[in-house]
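I have placed the structure first, in the form of structure tokens, so that the comments after it can refer back to it.
For this depiction, one protein chain was excluded, whereas all remaining protein chains were kept in their positions.
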């Protein structure tokens, strides 16, 4: 049976389910169990599962990540959360030198079965150190899995898959998705990593996206459809493992590829996907594959500057039009937006 | 006037020159001033410039990076060194959240003019946590410059450019290059970033490389030349800024691209370069661009496993042959190597 | 240093100014035109004001996410602060940084950053440079009780002691990191200053309720730090009145003991100081009204300035990532 949940509720349900099913699941992070409970995602867990399994922590990201690694070696399944990806820069020694390599470098015994939830900031002046996106970094490291859900349904299924995966998983939640709603089954389920979802199947061009940008792509594609342009939209859901097959299959049909990525251009996952397609599907391409990303500049605080920082549906539509040599009038799409450009909707009114 | 120097001597000369020219240059890192002096690269500096400017430090990579940032805000030019890139994972908060962004996020005043020398390990069982290559990470971050010299001449000129660059520069020295020798002018000079060097100009295929892999590419290309295959070899020298023009110009001639990268495949700079070429020079490509990198696995300690881990000249020659549909007999090239595969030459006999 | 009536009045003026600025921000924040996360210092004015009065113009300061008070007390431009909150080109960081990234080089306010504890080593680096230059200035590092939990605090303190850097750590202990009390983050009965002392810092703990006593004690410690050129750590007990981030009160959430909140409301350092100075006739109620009017005018002016200022040009979004100057004479060579 399903009901409509928002993204935070879906995450919360996945956590509660995991902790019920398995007494070895523990959950901690700065603010876990406080009145706001990580945007509600850890609501009620401390009360239900007790302070030994659900706890707040010192501002010591690096040690706490190592502690998660150690706990996992004895079979616990720690789920750690950071309210911003940026804070996790302090813990990369533990993530990369220990968690990612443990299984391999000790010859295949234990593994660091930890889940790291990272919340990505955007809008309302989050600025240069509260809205970074580092999924390209994580994807570069063998031993990590990197998951980027787009909707409440996937969030629940992918988070359960993450928690019960014996390897370290970086689970990235875009703050702007927290308010999104969808039908979510109340029974437990897991969504396998490495299975992209084709949200729309089209003939003219393939858009590959992840996380929040999938929504923008979807709006753009629907808008383009009304103008007779048929676009595929693929939501990767996980970037490591990466579902090459679904991408390749679609590009084989359309011959045209646009990759969206919520990160700086240089060294982006978008570049990786273009490289994969160019190397493996060269003959299938009708024209140069392209990407839309954030610029190679830190994310500024001023709303005057973020307007052009983040690719949005009208920009995507315009880009598709440009690639296809069609005039698509993206202004009409832009006009549909009823709230300021630096909030995801009415439910968000700052500051975090 | 020039003399032959090895890479370490060239680095040492650049440091001594910088410290002579500018009393604001300081130099520190674990082992600076100890009897081994960072493979000789900091030899004599403490004696010449005093312990206030040249010093060893506590094993506190993160704080010491921040301290470099702070010192640079008052005009000092700190040069910090780490004997392995892997150790620097502890300091990424300071590098990314502070150093890279300082100039931008404070509206363009001061900048963190620091130089971080990172030495990359390879061979002799360095293993999973002493031979990582993270240049793709650094290149992904706006505000950083990333330099990867291949020979003593470039090392001196690029290090001087790094030290006097007002921005944070990550200067990557491959340990296997430390023994390489070349003519180096004794007068000071700087090599601008973003200027690749075409070591060989060819017609059939373009190889793009950096750092140590440039040497392997060069051997492969010379070997191929004897078989009538004419290959361009481009040494990028810096990957951020990246000299797209030189790459594009060469690919425009050859129509074929092979990118070498001493890093894991997924998310590599090699992928970025392929994406750039595929997006910008699609019509100029005669066939699918390809890359050779390390596998998506941690670097193992056992020499039995590293043999196939690192792309070497024979592998590169074989790959070029494969791309061109030519039989090139790479075994003949492999047979020329007179020392074990896990050392760069006779000058290196472990353990570091 | 004795806390003269002049100093006492200056402290009152500075604290009042900080409080009134923060309240003005809080009042206007709901308009939705200061679109950046903003951490107010209402209740915590005393440490900033005291340090502001003890630091010299050319001493240096770094701070954290909660930096408005430090910036203002050190002499940072109010106009540039408010413009920064509005994301304007005239902001102290030209709208790039927002409330969490303030700077005023002329005032010696070298920067505040929003990753907990990560300006701490930057402050020590300033100290290193000051020492190398044989400067008599010091670098002052503002941090919270949460920041002490980051390893980088400890690493920095170790190095500061090792190299005798001219730095003073000012730890504002307000008992909370966001909604998390010290009890879920640090062992019971820990004295932050004993911990700092064990690392080797000259350490002490003072209360901020009595602002004049605070001033005298901090002055003495600052003098010692300057004269002996030894790094120091001063823990100052204080209290944040409003929510961690944003303009509202949040005591309805019940994360702080009501008695604690009541205690601090009853012991507002600013009100106590003001009453005392009135009592002691250091200032009259007319003088006070004049002081307040002056501040109000300054605030009005700053908001008007901010509102009238232009936004950054969107086309400059990707500019300024790198600094361009090249100040050394070493020749460039080509390929």
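Every chain is named by a letter (A, B and C) in the order it is written, and numbering of its residues begins at 1.
Basically, a residue touches a chain if its C-beta (ideal position, glycine included) is under 8 Å from a C-beta of that chain, and two chains touch if they have at least 3 such contacts.
Computed from a predicted model, the values in this text were never measured in an experiment.
> Report, in label order, the displayed chains that the undisplayed chain touches.
A, B, C
> Among A:62, A:133, A:180 or A:211, which one is in touch with the chain left out?
Residue touching the chain left out of view: A:62.
> Among B:25, B:43, B:71 or B:90, choose the residue that contacts the chain missing from this document, as touch is defined above.
Of these options, the touching residue for the absent chain is B:90.
> Just one of C:105, C:197 or C:278 touches the chain that is missing; which is it?
Touching the chain that is not displayed is residue C:197.
> For the chain that's not shown, point to the residue among A:29, A:123, A:143 or A:289 touching it.
A:143
> In the whole complex, what residues of chain B lie against the chain that is missing from view?
On the chain B side, contact with the omitted chain comes from 30-31, 33-36, 55-63, 86-87, 89-90, 124-130, 295-298, 300-305, 307-309, 340, 342, 349-352.
> Touching the absent chain: which residues on chain A qualify?
Residues of chain A in contact with the hidden chain: 17, 21-22, 26, 52-53, 57-58, 60, 62-76, 78, 93-94, 97-98, 102-111, 113, 142-143, 145, 157, 160-161, 164, 166-167, 188-192, 195, 197.
> Of the residues in chain C, which ones touch the absent chain?
149-155, 158, 161-162, 184-187, 190, 194-195, 197-200
Assume only the chains that are shown with their structure count from here on.
> On the document's contact criterion, could you list the chains that touch chain B and likewise touch chain C?
Both chain B and chain C are touched by A, going by the contact rule given at the top.
> What chain is the most remote from chain C, judged by the mean position of CA atoms in each chain?
When every chain centre is compared against chain C, the largest gap points to B.
> Could you state the distance in Å from the CA-based centre of chain B to that of chain C?
That gives a centre separation of 41 Å.
> Roughly how many whole angstrom separate the Cα centroids of chain A and chain B?
Spacing between the chain centres: roughly 32 Å.
> List the centre-to-centre spacing of chain A and chain C in whole Å, with centres computed as mean CA coordinates.
Here chain A and chain C have centroids separated by 35 Å.
> Chain A: which residues touch two or more other chains?
In chain A, 62, 86, 89-90, 127-129, 295-298, 300 touch at least two other chains.
> I need the residues of chain C touching at least two other chains; which ones are they?
Touching at least two other chains: 91, 93, 95-97, 101, 113, 115, 151-152, 321.
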